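Here is the structure we will look at, set down as structure tokens.
What you see is the complex with one protein chain gone and the rest in place.
The letters A, B and C name the chains in turn, as written, and every chain counts its residues from 1.
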Amino acid sequence: MYRVVKIERIKKETPSVKTFFFRDKSSPMPGQFYMLWLPGVDEFPMSISYIGEIKGFTVKKVGAGTSRMHSMHEGDKLWLRGPYGHGFSPMNGKILFVGGGSGMATLAPIIERLPGDLLIAARSRDELLFMDRFKERKIYVATDDGSLGFKGFAHELLEKILEDTKYDAIYTCGPELMLRKVIDIASSHGIEIQASLERLMKCGIGICDSCSINGYRVCVDGPVFGSHELAEMDELGRYRRDRAGRKVPI
Amino acid sequence: MYRVVKIERIKKETPSVKTFFFRDKSSPMPGQFYMLWLPGVDEFPMSISYIGEIKGFTVKKVGAGTSRMHSMHEGDKLWLRGPYGHGFSPMNGKILFVGGGSGMATLAPIIERLPGDLLIAARSRDELLFMDRFKERKIYVATDDGSLGFKGFAHELLEKILEDTKYDAIYTCGPELMLRKVIDIASSHGIEIQASLERLMKCGIGICDSCSINGYRVCVDGPVFGSHELAEMDELGRYRRDRAGRKVPI
Amino acid sequence: MLEVDINDLHFRNPLLLASGILDESGDTMLRVARSGAGGIVTKSIGMVPREGYENPVIYELPYGLLNAIGLANPGIENFGEEIKKAKEGGVPIIGSIFGGNVDEFVYLAKKMESYGVDAVELNLSCPHARGYGMEIGVDMELVEEIVGEVKKSVGIPVWAKITPNTDSVVRIAKAAEKADALVLINTIRAMAIDIDARRPVLSNKIGGLSGPCLKPVGVRAVYEVYSEVNKPIIGVGGIQNGRDALEYMMAGASAVQIGTAVYTHGLEVFTSIAREMKEWLHRNDYENVKDIIGAAQVK
Partner (left out) sequence: MLEVDINDLHFRNPLLLASGILDESGDTMLRVARSGAGGIVTKSIGMVPREGYENPVIYELPYGLLNAIGLANPGIENFGEEIKKAKEGGVPIIGSIFGGNVDEFVYLAKKMESYGVDAVELNLSCPHARGYGMEIGVDMELVEEIVGEVKKSVGIPVWAKITPNTDSVVRIAKAAEKADALVLINTIRAMAIDIDARRPVLSNKIGGLSGPCLKPVGVRAVYEVYSEVNKPIIGVGGIQNGRDALEYMMAGASAVQIGTAVYTHGLEVFTSIAREMKEWLHRNDYENVKDIIGAAQVK
């Protein structure tokens, strides 16, 4: 059953990303997600990006559903079910958070709970998410076009950073190809890692098999996985399943 | 859903009455009843006659179901659901308990909880129920055949008693014609009364209408009713409903 | 705010007592009327008195009830007094009847009319009585004939109560199209076994499933029939609260009936559902519950 929540405030974060604030009685853990229904339009998974009395979804405009959301106003309603899935768990030592694009939305709540440095990456300067929200932290910046910070991909910057600085643990979320590289780098440096994955989700509750990757269900076994499970996922960064369940190359 | 309980002990109370002791986690109030299922035989209502860790049903042999019960042994199983209904509630002042025949089974638990005198009635001396159980109490006895105590019906003895002694409250259970008389006597003496009624019960949970008497459902509104409700029941002692729901004279 | 009219009958609210629940004796029906029901459907009455099945006739499940009462009823000749009493409640009384053939239905309907009921409801859907109910209710020609003949014989509105035990509730509804209103749905054929007793619990073995677990089936039936048959629909099955009643009405029901919730929620259920409906309507700026009938139909 859905709960109906009212959008109390909308904040434009970047040209393609907005945060929608609302109240809801649920108590999500960092890394958990909700299924968000826009009646007559679509239903899709969305990570919680603000935890607390006032909660938030930080949404990148990519298709029909998210576009509709971007055209919504304060006072409009959202239908949701959840929270679902396994979120992030605490790790020890010196921590680095690696967020690519809207992946920062998923990471934000765990960043708020744990000390550590950030690596924020995006296509260009104005797509960098939550630079302000975490301005007290040490932030490494990478942009594809070099409009701010390191020119290049997140994982390229990560390799450079690790030449000088030792980190014990990485939390990451972002585009799948980035994730694949970040995981491989962490593994070769012996760094513990937790990554939040994205897959097509139909049910969100672990029965339809649409989100599976190497036998793991992203919706209930994940979306956050640890080093051990990630090591077994040879499909990650290589194959995904389409709406018909076909295995297709990424 | 039924719970299965094991008969731990069987006690012969009178030639036609046995008590079956068992353990069950439920916490009935005095006056409540259970629906008791003997698979393949019948299901019927039965008051709780012993409350506590070890519970008991005190059963008079009248037909197929109760006969089957009388042929059961220690270790045999009973299926039950409940407790159901509204039981007895406390009344103030000097109390008299009036039990006719197996009606004493229903009264016993409230007798144990409250001080007061007893009037026990039965056809004959050896059908008098629980004389031993309450031997510390003051007991008036009536038998139809005069084999012990007053010769005559319970209500006749009651009228005699009330000539000399003042009672403030009466709890009663027994054959319907006796109940009718006892209620009328109590009413004419201005004595508060609670009576436990019997009606054909199919569902036991208030939906089938088979147990109704003047719009009151014996199974959920009763089986115990107070002075006010009893006063409204002009069917009591006059009409009952048969299995088809026909109103038939008693 | 909750008033509705169906076939020129006026209901102070759309919450009727369903057939078979607390509606065998006139006094009980009167009490239900006084508890806030908008109307009362009587127990299904047949030609002669029937004792019904042996106990157990009912079984409580966590999410509903299983029953095989077996159409126990005092018989039509004994039912006049009960109707008379029930009418004192001041709400419409709908006389439910079941027969084994067309003539019986016609006889029963006329008799009910003579007792003063405001409408008759044809039980074409009892799931557990040999030769009655759904055994008749899935035979399209017979349904059409029964409804047609009863319609010709009485002046009061005729409602047809339809079984969900079919591959097409729409087809049955169409066969019953001559009725003044359609009542959807009766219970689903079901069984429970007690594994410790190693046998079905109900003495009749098979019974009808009612209560919350029936709601998605009833809502579907109402939704399907609404766009296919142009007659008022009365929704039944699993209604426990105001949201449930509104759900049925948005699917297309003009009123609803309530049965099992009388067990789970007590006789107060009529007033509590009415209150919850009013609150929702008020919050959502509706003036009258009529305005939501069929509101969830997607074109």
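One rule holds for everything that comes next: contacts are C-beta pairs under 8 Å (C-beta built on N, C-alpha and C of every residue); 3 or more make two chains touch, one makes a residue touch a chain.
None of the values given here were measured: they were computed from a predicted structure.
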In the full complex, displayed partners of the excluded chain: A, C
Touch with the omitted chain, as defined above, among C:102, C:142, C:229 or C:250: C:250
Touch with the omitted chain, as defined above, among C:17, C:219 or C:267: C:219
Residue among A:49, A:172, A:210 or A:227 that touches the chain left out of view: A:210
In chain A, positions touching the absent partner: 1-2, 4, 35, 37, 39-40, 42-44, 77, 79, 81, 202-210, 212, 214-215, 217, 241-247
Chain not shown, touching residues in chain C: 61-64, 66, 134, 138, 163, 165-167, 188-193, 195, 198-200, 205-206, 209, 212-213, 216-217, 219-220, 223-224, 243, 246-247, 250-251, 280, 292, 295-296, 298
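Just so it is clear, only the chains that are shown with their structure count from here on.
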Chain-level touch network, classified as line, ring, star, complete or other: other
Chain of greatest Cα-centre distance to chain B: A
Rounded Å distance, chain A centre to chain B centre (Cα mean): 68
Where chain B and chain C are represented by their mean Cα positions, the distance between them in whole Å: 36
